[in-house]
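In this view, the complex is presented without one of its protein chains, the others remaining in place.
Lettered A and B in written order, each chain numbered from 1.
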Amino acid sequence: MGVSSVARLLCLSLLVSLMPMTMGWAGVVRDDRGQVVALSHSPQRIVTMIPSLTEIVCGLGECRRLVATDQYSNWPASVVDLPKVGGLDDAVIETIVSLKPDVVILTRSERTTTRLAQLGIATFVLNTERYDDVSRNVVRIAELLGVSAQAAILNAQIQSSVDTVLARAHWSDKKRSPLVYFEVDSAPYAAGEASFIGELLSKLGARNVVSASLGAFPKLNPEFVVRQNPDVIMTLPSVGVPLDSRPGWNTIRAVREHRVCEFTTTGRDLITRPGPRMAQGLELMSDCLAKVAP
Amino acid sequence: MTAAPVPTSDTVSSSSRSKSAVYGWVIAGLVLTIVLGALSLVVGTTSLMTSLRWLLSPDSQADTVLWQIRLPRTCGAWCAGALLGLGGAIAQGLFRNPLAEPYLLGTASGAALGVTLCLLSADASLLSLAWFGQLGVIGAAFIGACAAMLLTLTLARGVLQTANLLLAGVVVSFLLSAVTELLLLSAPNVWRTLQSFLLGTTGFLSWRSVVLLGISLVLTVIPALLLSRGLDALTLGEETAQSLGLSLPVLRVSFLAILSLVTAVSVGQVGVVGFVGLVAPHLVRQLMHVNHRGLLLMAPLMGGLLLQSADLLSRAIWSPMDLPVGAVTACIGGVYLVGLLWRRSHGR
Partner (left out) sequence: MAVDLASVGSALGCRGLSVAYGQRKVLHEIDLEFEPGLWTAVVGPNGSGKSTLLRALAGLQSSRGEIFLAGRPLKSWPRRSRARQLAWLAQGAPTTDLTARESVALGRFSHTGWLGSRESVDEAAIEAAMDATGTTEWGHRRLSTLSGGERQRVHLARALATQAKVLLLDEPTTHLDPPHQQDVALLMKRQAREQGVCVVSAIHELSIALAADRLIVVKDGMIIGHGSVNEALSGDWLSAAFGTPIEIVQMQGAFLWCPKL
């Protein structure tokens, strides 16, 4: 390495280290692809492509920086009226480009990221599937937005809400922890222990009929559920085959004794999004268990 | 003419020989069905030992799993496969095209659209669809399939032009699929359910489904057998068939009605299961020489066996998960077709 290049590197690092001092701005943030996202200034125009990340941006109090979201982001109310730029994999690239965002925050989607990169738009890719992703994503996004101080506050808030819900989970006084089957879809696809929903259930001390070894959302042989004979069944809103009309399912304790919770579409958003409102999702499940668990 | 006449007795005995050969295969097929049916009692999410113990000393759960879940599932899969096999044989005969299959008049995409509408109706925002949700997935699929068939017939302006019918079927398929796709954009959460429907699903077949499928099978196989001579005549060409004193409109309307019933009922109960309808008649023709009477008898049997085996595989391979049964049939069918092509290109 020549002297000049060393000098250049020094200059650059000096510049980089100076910036955060001036504007509370980290400048270089590494995303979940391991790619360094370098921006010349704290991004002011942001597009988010998945609801949980939209909610984190707003949870950090930076909702005003959003210029567009994906079509499914619906919280907080202020994002409802923002331009909608499609879903993650069918993003409306043209609209995104025309909005001239400083950065697009999204989860892994090869096609969208590649196309945006080709068009010179910075992308910030985060995994948002698991419980632990939430606090990490809060920190990462806060760094990206140059509001690191907010991250600690938001994470503390989320944590205390979660703790409150867990503390109030009365059902845990009952003799044994309930065995739960969480159906995400009537095919039937279940939420296993390895899914975000499964993690919430575990936090509540419930047992899941689907162990982590089967993957996050396995398509089960319905017979398996009958054999497991869960105490409680939770479902997302769906009009698939009703539980009690499935062959043999009326022998399942949860079905027989009506220990079933069907969440609303709002409930679905709370339970399925690893974001700042997850404590509310947890509370819904906790309430369900309190109400119907044996 | 020059050739010496062969004694009458010989030709008669040879025709009765081929007839008894078909009956032999029918019996073999039924025996295989029963063997697979028995096997199905011990294939599921439990170990073989548990299943056998259940058979010997049943408790209440064993009763439920063996007799309320596994057996109706197998019987239902067999009946649905039989319907598809029959549909395939009819479609190939009626359209005189070895690549014809039961869904070629747009029924599959119609059923998919019906299911999508039904699933969408769960979304509170689409109250106008609420009545559709009342139908349930099965009813919605059935109605969707029938509607697609009617649309195809309307577009083709009746049943007289085979080419028009095929073309209209393709158009309706694409059109309805496009509508489904557009609807899915607004509600991606139904995508997974729809997907499982489009890949075929035997998981929830109950005794009630078996009864429905069984009745449909009887109601379609018998008239099809009675009209089988018409399909034979059709192999000589449409004009020749007409010149033999056969009414083409009667033939077409009857078989299209049977085809509609077959596909709509099966699609409602097990979703879209590809390849069974296409492959079953070919497998039969590979095994034996049959006219359409034999084919319309054997193709359902073959289709039944195919779907029954596919169902067994779908529960066994990745237990306790369920593979989509349509994916399994597609694998079996694909391998078979590749084998067929390979054998053809290698001169036998």
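What to note about this one:
The rule we apply is simple: contacts are C-beta pairs under 8 Å (C-beta built on N, C-alpha and C of every residue); 3 or more make two chains touch, one makes a residue touch a chain.
Here the structure is a predicted model, which means the values were calculated and not measured.
Shown chains touched by the hidden one, complex as a whole: B.
The chain not shown here is touched by just one of B:N97, B:S186 or B:S243, and that residue is B:S243. Interface note: of B:G144, B:G230, B:G304 or B:P320, the residue touching the hidden chain in the full complex is B:G230. Panel shows subunit B; residues 1-3, 5-6, 8, 11-12, 14-15, 18, 226-227, 229-230, 232-233, 235-237, 239-240, 242-247, 285, 289, 291 of it touch the chain omitted from the view.
Note that only the chains that are shown with their structure count from here on.
Distance from the subunit A centre to the subunit B centre is 42 Å, each centre being the mean of its Cα atoms.
Put simply, subunit B touches subunit A in their complex at residues 44-46, 60-61, 64-65, 68-70, 72-73, 118-119, 121-124, 133, 136-138, 185, 188-189, 192-193, 196, 201, 203-207, 315, 319-324.
The touching residues of subunit A, when paired with subunit B in their complex, are 72, 87, 90, 184-189, 214, 218-224, 226-227, 229, 236-242, 245-248, 251, 264-265, 268.
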